[in-house]
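Only one protein chain is missing from this complex, and each of the others stays in its spot.
Moving on, here comes subunit A:
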Amino acid sequence: MSDVTQSEVPQSAASPALDKIREIIASREVVLFMKGTKTMPQCGFSSRVAGVLNYMGVDFLDVNVLADAGIRQGIKDFSDWPTIPQLYVKGEFVGGCDIVTEMTLSGEMDALFEQSGIAYDKAAAEKIREANA
């Protein structure tokens, strides 16, 4: 047994944080990694995305990265994306604050929810667009 070689898998790929992240993302259809929680966001960008989802009546899991340093770094490695918030729909990384905002205003977010069979309030989405027209 002494000649067992060290695993060549990079440490990040094998980290418990990444396993946990995969589990979280698979556990719900819509997951938002954010600073703070959906009821008490602690960063303007996180607040904006959580606010849009709340307003559109989307059922989503909020993961507070400030509560777990491993998740906070791990989610950036996982998606190869340097900022938080990060939105996942059906296991796929959708984007951060700028992309979610653009997609909401263009109607692409509606299309994504419809394709993915995720319930949302279309009238609320229209209201957001009207207010930002």
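Everything that follows uses one rule, which is that contacts are C-beta pairs under 8 Å (C-beta built on N, C-alpha and C of every residue); 3 or more make two chains touch, one makes a residue touch a chain; residues count from 1.
In this section, contacts and distances are computed from a predicted model.
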Looking at what's absent rather than what's present, what does UniProt name the missing chain, "RNA polymerase sigma-70 factor, ECF subfamily", "BolA/IbaG family iron-sulfur metabolism protein", "Transport permease protein" or "Xanthine dehydrogenase family protein molybdopterin-binding subunit"? "BolA/IbaG family iron-sulfur metabolism protein"
One chain is left out of this view; which of A:24, A:61, A:99 or A:124 touches it in the full complex? A:99
Residues in subunit A touching the chain absent from view: 45, 80-83, 93-99, 102-103
